[in-house]
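Yeah, one chain of the complex is gone here, protein chain that is, but the others are all in their spots.
So that you can tell them apart, the chains are marked A and B in the order they are listed, and the count of residues begins at 1 in each.
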Amino acid sequence: MKTKLGISFWLSLGWMVLVILAALLANVLPLPNPNASLVAAPNLGPSIHHLLGTDPNGRDVLSRVIFGSRVSLVVGFGSIALGLLLGGVTGILAGYYGKSVDFLFNSLAMIFLAYPPLILVLALVTFKGHSLWVITIAIGIVGSPLIFRIVRSATQSVAQREYVAASRAIGAPTWRVLAKEVFPNVAMTLVAFIFIAVGVAILAEAALSFLGQSVAAPTATWGNMINDGTNDLAQNPILWLWPSLALFFTILSINIIADRLRVRFGVRDSFI
Amino acid sequence: MTDVRNGPLLDVKSLRTYFQTSRGTVRAVDDVSFTLESGSTIGIVGESGSGKTVLSRSVMRMLPKAGVIHDGAVLFEGNDITQYSNEQLRGIWGAKIGLVSQDPMTSLNPVVKIGRQITESIRHHLSIDKAQAKEMAISILKSVSMPEPERRFSAYPHELSGGLRQRVTIAIALACGPKLLIADEPTTALDVTVQAQILDLLSKLQRERNMGMILITHDLGVVADRCDEIAVMYAGKIVEKAPTKVLFSNMKMRYTQALIESIPRLSAPSHVPLRSIEGRPPDLVGTPAGCRFAPRCHFADERCRTQEPPLMRAESENHLFACWNPVGGMVPPPKEVISRLGITPIREDSILRSN
Partner (left out) sequence: MEEILNVKDLVVEFSAGPGKKVHAVSNISFALAKGETLGLVGESGCGKSTTGRAIMQLIKPTSGRVEFEGADLTTLRSKKLRQARQGIQMIFQDPISSLNPRRKLKDIVGEPLAIWSNISREERYEKVREMFELVGLDFEASQDRRPHEFSGGQCQRISIARSLMLNPRLLICDEPVSALDVSVQAQILNLLRELKSRYELTILFIAHDLAVVKNISDRVAVMYLGKMCEISESETLYATPAHPYTRALLDAVPEPDPFVERKSDAHHLEGELPSVIDPPSGCRFRTRCPYSQDICALEEPPLRDISPGHQVACHFPMN
């Protein structure tokens, strides 16, 4: 019996596909340079030439929203990929081997968790500069102990299942037990969590750029556009709306996708 | 309230419970009737998927959302539970009908002390104060032969062995002095040695308190000397029902016979192949014509595959079976077919005597 994913899932997926395509194809789309000033008069309302109007510097808002999505997506998916590499691999090893391996990695994770994440990110950004990669790595490092903890506990419960013992009994070497028996089952329980983590990372980047600590201006990000928009409320009262809507729908879509996948891949109960 | 003394404690009439699933309607309980008097025990026996658990939950009307009582009545002390509101149901769950389920590990709340799990039900149903409830709980723990009941009152479930945990669930079920106790595979998760203790305890309490008890199991060995009556279920239907000794000495239904023969016995020599029932119970979505056991039955003939056998009366009173080729041949014309089940009487000339 398969659960239906539902219309909300497909709408969300559609939105994500649209956002990702736009971000990938931004350079070939007929858009003005997002950082070029005065491509038209400042603070224009939406028109046929500038679908979302222009900002106080006369920059095309649609173009900035689309180019800004690149930062959000790279940071969101990139940092979680890094987090999975650091936290996921150690989590599986700690959860499967237990004992001293677990003690070592778990202690490290606890130390990281005890450190205020914002200070960690700010320190990294301050010393290494406000580039996209530094931001991505910083958020990835901050997220990895959390990912570690979740992967570790998922692995611990999978490692107790008899099919893992059965695989060892057949004579499977450890790498094969981990790759064929443990990993696929851990991964399935993690799919939903990973999507939510991507959403959190995107929000974290937006918050950082709102604080002026993300990718340096004039590169557009949704976070710094919202920040600018709120500063320019007097001249252009709806400027903040576009990046906010983009952020809102993206996070909402990611969460809906995560939720539906959780239901779909969650533990199946036998029926009746 | 109807006068209790006029009828049996429990009277289940043509009960049908269906589940709506994406594959179609599952007829988990399909036209089941039985009665149970106070102070007696009925054993309901069947394989997994026979509908025995759904039947017991239907009697309590404690069904998952997808399950609906489609037809029939469950008269408990003369009142039809199928017509009860949720409010009324909560009034009888725990208070008048107690449930002991298969796995004490999952039916007890792991983070609540067992004392509180017992007193909760007492205080919910019999408005009494905390101290009195505790006193009562300890005396109930004593009555289920819990060693050191005072100390165990403040223990957590994980601190007890499987057998002791099952005693706790029995204590909870009995806390408010129910009239009917439903024990759903109460010993399947336990060791043989503990199994005997728990079954003895259930029988003793049932006699002492004059309760009606429904004992559900897949193991005929478990019910053999502990039930007054046994109903064998297959694919949602009762296929044979008789007082225990009658059933064991004169079983009619081929399925009952196969079920008994598949049990390994201590008295049998080693290395003797067991008679097994090949195949699986049928899918309860769109059940085929004829006897539902026919595809797995060595004795099935054309009629078994096309015509469903009704419940027929055997030689002795209270012995019903549904089989066209019963063990020992068909009895001389069963004059009465149980008419209140709404089954069309079979013609006498259609009844064969095979030996």
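FYI, contacts are C-beta pairs under 8 Å (C-beta built on N, C-alpha and C of every residue); 3 or more make two chains touch, one makes a residue touch a chain.
None of these values were measured; they are calculated from a predicted model.
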item	value
Residue among B:Ala66, B:Val112, B:Ile263 or B:Ala289 touching the omitted chain	B:Ile263
Touching residues (missing chain, whole complex) on subunit A	161-163, 165-173, 176, 180-181, 184-185, 188, 268, 270
Subunit B residues that touch the omitted chain in the full complex	47-49, 147, 161-164, 191-197, 199-200, 218-222, 224-225, 244-245, 248-249, 258-260, 262-278, 280
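Operating definition for what follows: only the chains that are shown with their structure count from here on.
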item	value
Geometric centre distance via CA averages, subunit B-subunit A, whole Å	53
